[in-house]
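In this view, the complex is presented without one of its protein chains, the others remaining in place.
Up next is subunit A:
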Amino acid sequence: MENSENFISNGKYNYRYLRLEALVNAMIPRTPDLAQLYGTNMYYGALDFLTAEYLTMVLNYIKANILETMNWEERLSSSLIRFTMLGYYSEWFGYGTTRLNNPNQRILEFYPLSWEQVDYPGPAFSYISYEKEYNQINKEILNEF
């Protein structure tokens, strides 16, 4: 699959790409107000984390899947919203220079800044220290009812 199609070989700023940029920007915009309230990292949005590239890549997959006779553009409007959020809040931007490679050839180079925005620490081996048993909760928390 040519993931780099449409924004490298055809030039990054073609019409389709601009449309996707407009979409992701509306979904997850830059937010200077939030940056003032909560810190600089809250400024950045989908344009900064190249979510339109992600959408282009996913669309190339969907296009290859859906045969020409199917009216795919119309069917995709809601999937695009879901994919925008998956692209933005998942690890994808952290693949850095390998982000447009075939999925087997990507390497996580850093944690995406979107994880900082939601305070997600990334995968951990264990959270065993949080464990409680229901009976314990029942005693500590619920016995008042």
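Note that a contact is a pair of C-beta atoms (placed from the backbone, for glycine too) under 8 Å apart; a residue touches a chain by one contact, two chains touch by 3 or more; residues count from 1.
To be clear about the criterion, contacts and distances are computed from a predicted model.
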| item | value |
| --- | --- |
| Options "CD225/dispanin family protein", "Sugar ABC transporter permease", "GMC family oxidoreductase" or "Quaternary amine transport ATP-binding protein": UniProt name of the undisplayed chain | "GMC family oxidoreductase" |
| Contacts of subunit A with the absent chain, listed as residue ranges | 1, 26-29, 31, 33-34, 38, 42, 45, 58, 61-62, 64-67, 69-70, 74-75, 77-79, 81-92, 102-104, 106, 108, 114-115, 117-120, 123-128, 130-134, 136-138, 140-142, 145 |
